[in-house]
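Showing chain A:
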Amino acid sequence: MRTPIAYFVMLSGILFALGTVGVLTRRNALLIFMSIELQLNAVNLALVAFSRMHNQLTGQVLAFFSMVVAAAEVVVGLAIIVAIFRRRRTIDVDDARELRW
Partner candidate 1 sequence: MPLDNVVFWVFAPISIASAVGMLVMRNAIHAALFLVVNLFCIAVMFLLLDASFLFAVQIVVYAGAIMVLFLFVIMLLGVDSGVSVRERLLGQRPLAIALAVAFIAELFVAVRAGIGFATHAPPGFEAVNQPGNTQALSEVLFREYFFPFEVTSVLLIVAAIAAMVLARRQAPAVTQAELEAHRAQVTDELEHAAAEPPA
Partner candidate 2 sequence: MSEHVLTVTVFLPLVGVAAILLGGRRLPDPAVRWIALAITLATFAVSLTILGDFDGADGGVQLVDHAVWSASAGLSYLVGVDGISLWLVLLTTFLFPISVLASWTIERDAHRYMAAMLALETAVLGSFLALDLLLFFVFFEAMLVPMYLLIGGWGGERRVYAAIKFFLFTMAGSAFLLVAAIVLYANAADRLGQGTFDLRALAAVADTLPVGTARVLFLAFFIAFAVKVPVFPLHTWLPDAHTEAPTAGSVILAALLLKVGTYGLIRFNLTLFPEPSRYFATFVSVLAVIGIVYGAVCALIQSDVKRLVAYSSVSHLGFVVLGIFAFTEQAVTGGVLQMVNHGLATGALFLLVGMVYERTHTRQLSEMGGLAGPMPWLLGAFLFAVFASAGLPGLNGFVGEFLVIAGTFAVDHVLGALSVIAVVLAAIYLLWSYQRIALGPVREDHRHLPDVTRREVVVLAPVLALLLVLGVYPSLITSDVDPSTERVIARVDPQGQTTDVGDVGVLEMVEAP
């Protein structure tokens, strides 16, 4: 393979940063959540890249676990968002600010 590992790591970093920007700028709870998924995926990319770098499969196992976690998070997250929506009829996170100051 000719592509340096660092390229993959940097790509993961860029995607992670973009995910972060998504968390920070989107008001839709679902989209924020999707951005977090993007971040987790970016990390997976890094893990797999490192796995390749070290000539090991451990990294891939880690990525596998990370996917499981992501799946579980999705369940909980979506449940919370649905619950919120039921109560408030909106999933605009900027509206959820009764708790402040």
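The candidate set was assembled so that all candidates are chains of the complex that A comes from, given by their letters.
The criterion applied here is as follows: a contact is a pair of C-beta atoms (placed from the backbone, for glycine too) under 8 Å apart; a residue touches a chain by one contact, two chains touch by 3 or more; residues count from 1.
Since this is a predicted model, take the numbers as computed values, not measurements.
**Student:** Using the contact rule from the top, which of the candidates 1 or 2 touches chain A in this complex?
**Tutor:** 1
**Student:** Flag every residue of chain A that touches candidate 1 in the complex, lowest number first.
**Tutor:** Per the touch definition, chain A meets candidate 1 at residues 1-11, 13-22, 24-28, 30-31, 33-35, 37-38, 41-42, 44-45, 48-49, 51-53, 55-58, 60-61, 63-65, 67-76, 78-83, 85-87, 89-92, 94, 98.
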